[in-house]
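Below is one structure; the comments refer to it alone.
One chain of protein is taken out of this complex; the other chains stay put.
Coming up: chain A.
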Amino acid sequence: MRPVSYARATAPAEAVAAVAADPGGAYLAGGTTAVDLLRQNVLRHDRLVDIGDLPLAGIEETPAGGLRIGALTRMSDAAAHPLVRERFPLIAEALELGASPQLRAMATMGGNLLQRVRCAYYRDAVSPCNKREPGTGCSALGGINRGHAILGTSEHCIATHPSDLAVALTALDARVHTLRGAGERSFHIDDFLLPPGDTPHIENPLEHGELITAIEVPDTPTARTSRYLKIRDRASYEFALTAVAATLRLENGRISGVRLALGGVATTPWRARHAERLLLGAAAEPGVFDEAARAELAEARTTPMNAFKAELARRAVVRVLRTLAATPEGQA
């Protein structure tokens, strides 16, 4: 791997200043993606600022009844936290279905949102790839793309966003808090994880040196009845072919609250707002679920290798909604 300098930061402002001042600088948190990609010559930083000592871990309740999850909270700690499990079971499920126990014990919640795509052309460091080297083209478009996205794609990139956690957070309208030289700011998660468009190399609005400090999940009573369904070839330790994060609330057999987001099928965690609109107020019946799923997937753009994902996602949405509708806690 290329030579890198390494330093441990002791305060957030110091870390931000160190990375912002060096175009080759980057943060190192859990390192579960970054170290691989540095070895593979995909990431080309030459200064790593280790933020492991910063006081950014921990989960606390917000005055408004939501949760504020420190960016350096380990995935395993977040998944085990009683407040997460009680109020947002879909977050705990998404976390526990991601990676492996070893990786979850190292990887951080903030880092999870910044993990890089699994597209083999991005990761091989030589193939044409607009995300790695803008303007070189997209090898996945006509290549091996069984795992690639069918929603939110562009002619420049069809890489799937790999995070499970981010799918659950998208369903919950989470916010991402950051720190930069000019002070703190925050983003709605929809504005934080960006579709490729014609700039697939820009994955988020962070300025160079801007640091994620926390993830805020707003109070969402319906989330107590929620589910994260992940479908994959292998029973564990694999990225999703299709995933569905959903919350559902019924009143007198009609849907009074619903959140729906898809993973594994889109270039960003995909909030299924179209389907949500159709579902809200409708009867909780399989035909309704199916119609909503079809509507959401109508704009899917598939290739011969990943065409199955549209059908799989439709069936997965129906399965999750059916399961939640049959849950006693979902009934008001």
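Just so we're on the same page, a contact is a pair of C-beta atoms (placed from the backbone, for glycine too) under 8 Å apart; a residue touches a chain by one contact, two chains touch by 3 or more; residues count from 1.
Throughout what follows, contacts and distances are computed from a predicted model.
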Protein that the absent chain corresponds to, by UniProt name, given "ABC transporter permease", "Xanthine dehydrogenase family protein molybdopterin-binding subunit", "NADH-quinone oxidoreductase subunit I" or "Transglutaminase-like enzyme, putative cysteine protease": "Xanthine dehydrogenase family protein molybdopterin-binding subunit"
Using the document's definition of touch, tell me which of A:78, A:241 or A:300 contacts the absent chain. A:241
Give the residue, chosen from A:35, A:57, A:120 or A:282, that touches the chain omitted from the document. A:120
Absent-chain contact - pick from A:18, A:144 or A:194: A:144
Contacts from chain A to the absent chain lie at residues 1-3, 40-41, 118, 120, 123-124, 126-127, 139, 142-144, 146, 231, 233-238, 241, 308, 311-312, 315-316, 318-319
